[in-house]
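Not every chain of the complex is shown here; the ones you see sit where they belong.
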Amino acid sequence: MQIDLNSDLGESFGKYKIGLDEEVLKQVTSANIACGFHAGDPTVMKNTVALALQNQTAIGAHPGFHDLQGFGRRKIEMAPAEIEALVQYQVGALAAFVPGHRLHHVKAHGALYNLAAKDRQVADAVVAGIKAADEQTVVYGLANSELIKSAKAAGMKFAQEAFADRNYEADGSLVSRSKENAIITDPAIAAKRVVKMIQDQAITAVNGDVLPTAIDSICVHGDNQAAISLVKRIREALTKEGISITSQL
Amino acid sequence: MQIDLNSDLGESFGKYKIGLDEEVLKQVTSANIACGFHAGDPTVMKNTVALALQNQTAIGAHPGFHDLQGFGRRKIEMAPAEIEALVQYQVGALAAFVPGHRLHHVKAHGALYNLAAKDRQVADAVVAGIKAADEQTVVYGLANSELIKSAKAAGMKFAQEAFADRNYEADGSLVSRSKENAIITDPAIAAKRVVKMIQDQAITAVNGDVLPTAIDSICVHGDNQAAISLVKRIREALTKEGISITSQL
């Protein structure tokens, strides 16, 4: 039994710093590196790739809407062809910094991730952009989402991810951040839950429903010390249960 | 005897249109496609690459400073490491749209081109960025410039370019656009001059000095009908003299 741990990285921009990249890179197996549209800039990207290589963390692109002010969390109404080009551009830009120019994976960010999870047309555009830029890479997406279906249909490799600290609705979507029970704040519960999801290959929704799901990767965060502690706790719990932590999907 | 004709393309942005790309692509052998920093956007890049492929024009990246308002023509004071990353990013972004993800060439734009022609530190940064993104591509630069020296030193392929419609100083630099005799406006003179430069493998400066120069490519423009006419005239003059027009450097 095995699992990948992925985290968003390289979200600083110019003088602006976000994220404890050096620390979280020691804990995760896959890095989703921002590509300069919602966060990151060429220099940050270059440095983050170098840091990931030092830590032998698998490198992925993390494309988002072109909206630094909104950190890629605001939906921008774009035509599918525009979204495809948007993704293709960002994947290529990050690949330029990686030896061999091949990426382990691509994971959409923020509002683009959420849209692609629910809207098949957006999902298809995202997958088309990824495929055009790197046919061999792995498409990361919310487990059971439209994006995963789209990746399958396009013949792309894919990885289904689950969130360590987020609750799920009965339809497999994340409980909206605007609701009280969106986030699991107790690290002990989160760690236990991660182990259970992997062992059961299922997600338990807030209403108690059990959604059978092949989970390949767990998304964790590195924004602050509490987040880092949570990742360490999850690693301990996984190791204790004999679940190996690896980006070899 | 042979020569390449190159032109800047894909300089539109969103609703804003610049350049008669469809027409000039029928005349030139190499396209320098803007990469979204001084001009171009992901959609424009995708469409311009498709158009170049249709015309069997060799595709190159045209990275510039991140300054849409200034169209990349304003010098921005950046550290060499920043310039390297800036170039690497843009080359990768354009490569994403090209089948096989390899570019025929890379030519810096505007203020970055001019700086890299004169300042070896900037030249080295530009070449390092290009090499990191694509080791096999050809570095285009002003003939006899620091950029060409830098490309040689880095073991990169390079192409020396001359301008059909610009006068030269005795040191091989372009006469500044702020001077009256910067531009050659008579198409007949420009066409004749291009042929002579190639046959003599030399550039004649405004003071009469002859600068021996191996010229690989001629830079032409496609901004308006007069520019297109000039390119056609140059092609006719070249063909008449038995000089073949090709991007096979």
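A and B label the chains in the order they appear, each numbered from 1.
Throughout what follows, a contact is a pair of C-beta atoms (placed from the backbone, for glycine too) under 8 Å apart; a residue touches a chain by one contact, two chains touch by 3 or more.
Treat the numbers as computed from the prediction; the structure is a model and nothing was measured.
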For the entire assembly in this structure file, with 2 copies shown, the number of copies is 4
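Here is the rule we use: only the chains that are shown with their structure count from here on.
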If you average the Cα atoms of chain A and of chain B to get two centres, how far apart are those centres in Å? 39
The chain B residues in contact with chain A across the complex are 36, 41-43, 45-46, 81-82, 84-86, 88-97, 101, 132-133
